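For this view, one protein chain was removed and the others were kept in their places.
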């Protein structure tokens, strides 16, 4: 596998991810983009605010990529998370994988976003019209 | 679901697919891009040539999207296949899906590329250094 | 009655369409068309499989062929 691209950034440019994943040994590229949607639990969401423990988040993201690379033969990986205030439709996370065959890139991409949501120290606050809530903080 | 984008084109622009899939009701976007890789069965591939029965291919692509939309709640779908000569690393197919939650977009995207490869009348010829072969034509 | 050819079937026949008058007798059904093609072009029998589309839809062997149908031979697909 090539050196993965792991970043925490203010703004995600979804257009450039294919250039980053493009690879002569790869027949398949799978990309997941998480975006801000306008409703949560039937309440209109105005925006999301993301906060990261940046140094540790980068380490945890690297671990997830290492785990995925042990499970599947991968060629290139991009894992990029946004921080700060994000409006509806804006991208908040991009995970992209290229591999020789499509099975590996689909499965690795799914594994990486699922695991990122469980282990990477990044927090999301949902901003509603008249309140804001840290997601999953309370039972 | 919004009206899907279904196209057979000479050249695929991967950068624009997110704009096409972006949606205020969607929290997840999954995109698969099939690309030309440089080896098949241990032989170096120079390029691939794609031929389509265009009118029927568009109809079959629409059927696949309808089937996926029955199985999963989808917001937007793009299904775009290239024809003509494609060099190593060039995109040959893009399938993108947006949905409220990530499960649906991953599963629908995978279903659509798997089914496209089985039913859509498009043919691929592999160009090697000194011969060319229509893929899957012979047992 | 024109028959559109794609992929390897175009290579076998050497052109991108075939007129039924090129075949021994005019096929009345998809099944008869398949038999006529196999007889006229033995290379067709060596393919993994091939399907016939009538008016842009996969057609089973029982389907009757009518004068203005758009008929196409669909060798094993390999898009994506």
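Going in written order, the chains are labelled A, B and C, and every chain counts its residues from 1.
Assume contacts are C-beta pairs under 8 Å (C-beta built on N, C-alpha and C of every residue); 3 or more make two chains touch, one makes a residue touch a chain.
These figures come from a predicted structure and were not determined experimentally.
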In the full complex, displayed partners of the excluded chain: A
Hidden-chain contact residue, picked from the options A:16, A:59, A:87 or A:101: A:59
Residues from chain A at the interface with the omitted partner, ascending: 34, 50-53, 55-57, 59, 81, 92-93, 113, 116-125, 134-139
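The working rule: only the chains that are shown with their structure count from here on.
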Geometric centre distance via CA averages, chain B-chain A, whole Å: 23
Where chain A and chain C are represented by their mean Cα positions, the distance between them in whole Å: 48
Numbers and ranges of chain A residues touching at least 2 other chains: none
Where chain C touches two or more other chains, by residue: none
